[in-house]
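Right, chain A next:
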Amino acid sequence: MQLPIYFPLGLGALLFGIGLWGALTRTNAVRILMFIELMLNGVNLNLMTFTRYYYPENATGPILTLFVMTVAAAEASIGLAIILQIVRNRGTVEVDKVDLLKG
Partner candidate 1 sequence: MTAQYLSFGALALVTLWSAYKVVTARLITHAALWMALSFTSVSGIFLMLQQEFIAALQVLIYAGAITTMIIFAIMLSSIREIRVEPQEKRSIGQRIRASGLLAVVVGLVFAAFMTYVYYVSEIPKEAVPDAGLLTVRQVGATLFTRFTVPFEVASILLLLAMIGAIILTAKETE
Partner candidate 2 sequence: MEPLDIRPDLEALKAAYPAVEIAEAATGHFDIRVSLDQYLDVVKFLKDRGFNYPACITAIDWKDRLELVLQLYKLVVGSRQSPLVMVRVDGLPREGAEVPSVTPLYPGLNWHERETYDMYGIRFQGHPDLRRILLPDNWQGGHPLLKDFEDKRPRRPRLVRHRDMIVSG
C-alpha cells in the first residue's frame, strides 16, 4: 500500500466531521440518525486503516468493526422506533419542536 496512512485517516476524520456538522445543524430526527451512521462509518474507516497499515494479520480489527456495525444496526432500529413513537404521539419529527420537558 504505497498510499501514506493519513490519507484514509484524514478521510475518516472528515467523514466524522461532516457527520458531526450535520447532527448539529439539521433538525429532522431521522436525518440526525443518518448522521450518526455517517460518524460510525468514519470510525470504522479509521479502524480498518490502522488494521491494514500496522497489523494486517491480526483479526481483532475486522472483528471490532463487525461489532461496531452490529451496534450501529441495533441503535438505528431502536432510534427509528423511538422516532416513530414521537411522530405518533407528537405529530412532528422536528427535533426542536419536541420540547415537552422545556421549563
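The rule is short, and it goes like this: contacts are C-beta pairs under 8 Å (C-beta built on N, C-alpha and C of every residue); 3 or more make two chains touch, one makes a residue touch a chain; residues count from 1.
With respect to how the candidates were assembled, all candidates are chains of the complex that A comes from, given by their letters.
Being a predicted model, the structure only gives us computed values, none of them experimental.
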| item | value |
| --- | --- |
| Chain A in this complex - touching candidate among 1 or 2 | 1 |
| In the complex, chain A residues that touch candidate 1 | 1-11, 13-22, 24-26, 28, 30-31, 33-35, 37-38, 41, 44-45, 48-49, 51-54, 56-60, 62-63, 65-67, 69-78, 80-85, 87, 93 |
